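And then chain A:
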Amino acid sequence: MKLLRTRNILALVCATYLLLLVLSTLFAAQITSFDPKAMAPLQRLQAPSMEHWFGTDSFGRDVFTRTLYGGQVSLVVGVAVTLLALLVGTTIGLVSGYFSALDKVLMRIMDGIMSMPGIVLAVALMALFNADIKTVVIAITIPEIPRVARLVRSVVLTIREQEFVQAAIVTGCTVPQILYRHILPNAAGPLAVQATFVCASAILLEAYLSFLGVGLPQETPTWGNIMSGGRLSVQIAFWAILYPGIVLALTILSVNVLGDSIRDLFDPKGKK
Partner candidate 1 sequence: MSDNVLEVRGLSIAVGGEEGDSALVRDVNFSLAEGKTVGIVGESGSGKTLTSLALMGLLSPPLKVTAGSIRLAGEELVGAPEQRLRALRGNRMAMVFQEPMTSLNPVLSIGYQLSEALMVHSGCSRKEALAKAVQLLDRVRIPKARERLRSYPHELSGGMRQRVMIAMAMMCDPKVIVADEPTTALDVTVQAEVLMLLKDLQREYRTAVVFISHDLGVIGDVCDEVMVMYRGDVVETGAVAEVLQRPRHAYTAALLAARPAFHRGAHALRLDKRTRLADLNSMMEAT
Partner candidate 2 sequence: MPNTAAMPAPRAGAHVLEARNLVKDYKTQKSEDGSKTFRAVDGVSFNLARGQTLSIVGESGSGKSTVARMVMRLIEPTSGQVDIDGRDWLALRGSALRAARRKLQLVFQDPYSSINPRMKVHQIVSEPLRNFGLCPASQLKDRAAELLEKVGLPTAALERYPHQFSGGQRQRIVIARALASEPEIIICDEAVSALDVSIQAQILNLLRDIQAKTDVAFLFISHDLAVVQHISDEVLVMRKGQVVERGDVRSLFSAPKHEYTVKLLDSVPGQRVFS
């Protein structure tokens, strides 16, 4: 892998950024001394300065601090949704691809889920239950499942016809053994790539939910509701929306670039 190629430099930069992000959100309490939830009305809507790097919001809270703590939520949601969507989606995809009788039923359900815009579905689900982090994760996972399921299903359909799967049957493999030992490893590459895209999508979806006010409660900082809180005062205090927005955009971008790099890595023919 030639490290100095443009694409790889970009991937390294993005990976570094994400690493820094993760570290700073983990050590948020060590980095900033402000309390993300404490309100200080006397310091409201102050421009960015040496004391408040991203300025303060309409309640006087330090935006930089809230962005860091917000990162915790966004990253937790991103990772949790990815893992859950991978688990459920892969299972559905494997079963659907291998057993054509179940395929028809499962794919119609997937089609049904996909026919609704993710954000609409998530909002609807949030409306049904309490607004806590568990619900947010589930609400965001459900629209992401069909993508994963369809991907795994298409891999299964291709691999199923390969002779080594027939050989597996002939050498006495049970169906779970065939799926797990022979078919799944061939899906690993595309799945890894898809996982990063699911992660980016999940973070974005969470931001949408929070921005719309149907995500986590306002006091718990998430990138979405920081921006939501700054909406009304954007004309005099743009920093409350701009800086968290930039962080959100950079994060999504980095995850997507990493996804592309992983895809290139897994390309067996190494087309460069």
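Here is how the candidates were picked: all candidates are chains of the complex that A comes from, given by their letters.
In the analysis below, contacts are C-beta pairs under 8 Å (C-beta built on N, C-alpha and C of every residue); 3 or more make two chains touch, one makes a residue touch a chain; residues count from 1.
Everything numeric here is computed off the predicted structure, so don't read it as measured data.
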Inset, instruction - Determine, using the touch definition above, which of 1 or 2 touches chain A in the complex. - result: 2
Inset, instruction - In the complex, go through chain A and note every residue touching candidate 2. - result: 162-164, 166-174, 177, 181-182, 185-186
